[in-house]
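The following block contains the structure, expressed as structure tokens.
Excluded from the complex is one protein chain; the other protein chains are retained at their positions.
Take a look at subunit A:
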Amino acid sequence: MARSRAIPVLVLLGLLAVASMVAFMTVGARGRWDFILPFRGAKLAAMLLVAYSIAVSTVLFQTITNNRILTPSIMGFDALYMLIQTVVVFFFGAAQFAIAGPNIMFLAEVVVMVTFSGLLYRWLLSGEMRSLHLLMLVGIVFGVFFRSLSGLMQRMIDPNEFVTLQDRFFASFNTIHTELLLLAFAAVLAVTAVGWRLLHTFDVLALGRENAINLGVAHKRAITIILVLVTILVSVSTALVGPVTFFGLLVANLAYQVTGTSKHTVVLPAAILLAVICLVAGQMVLERIFAFNTALSVIIEFLGGITFIVLLLRRSVR
């Protein structure tokens, strides 16, 4: 019965996603199309990349941790990314950003990020630690630690350099860093190519470490690869729009709910489409109807935060 529901749900979500993209490109367009289309197109492309990255990274992260409350952001991944950026500015100055160009900086940051998250999170997630609460606590402590460390460094640097950083630290869908688009797209493409080959292991990994090993999945290797993929995706979305804590949680859990299954071939596309709908339609409504009076990230974080609390409460009741 779950199978028969999956297809109509995906088709419906697909139609909604396309509709919101069309609406975003056309609604309220006054002026020359040859300006509007590339201008909005770049923004749309960035939002699609962000939606894809956050949805896929969250679902995969939840698969390897076997729970539906943790997300990379809650575990402090994007705080780590911000810290890396701060450290770069702290030691080399914002001028380096300008000289090296955003693409080189992004690549360097991703490499550092993958290395560090590999070191920090692999032992956490390799299955030795069974307690969800301990895992969450460690994640939150990591997040706070990374944020305070970057906070300290930001207070010590030149105010001019701080401004360059500050611009990157608030999630904003109005000031997307579109100069990174091509590279971000390439990164997402590479991640997808690797993920595609692992697709059949995702459902098995979701059964838990012991069942996965029993069924012949090289657990540690699979977890490590997926963790690298997740890290790259988090870097992409954080570099483009800044940190968004609860958005992934929101779309991943909505995807589980509307599809009523755990099969990754259904859940992954559903989560991606939901993320696209939320971001693109939400941004369109805010830009055209509320005339930029609110930030989309605030609304998304508000809804996502509520989902988080509801999930926590339901889990503790069960």
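Please note the rule applied: a residue touches a chain if its C-beta (ideal position, glycine included) is under 8 Å from a C-beta of that chain, and two chains touch if they have at least 3 such contacts; residues count from 1.
As a working rule, contacts and distances are computed from a predicted model.
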Among "NADH-quinone oxidoreductase subunit H", "Iron complex transport system ATP-binding protein", "U32 family peptidase" or "Ger(X)C family spore germination protein", the UniProt name of the subunit that does not appear here: "Iron complex transport system ATP-binding protein"
Sole residue of A:102, A:260 or A:305 that reaches the chain not shown, by the stated touch rule: A:260
Of A:8, A:31 or A:216, the residue in touch with the unshown chain: A:216
Positions on subunit A contacted by the hidden chain, ascending: 1-2, 66-68, 199-201, 203-204, 206-211, 213-219, 256, 260-262
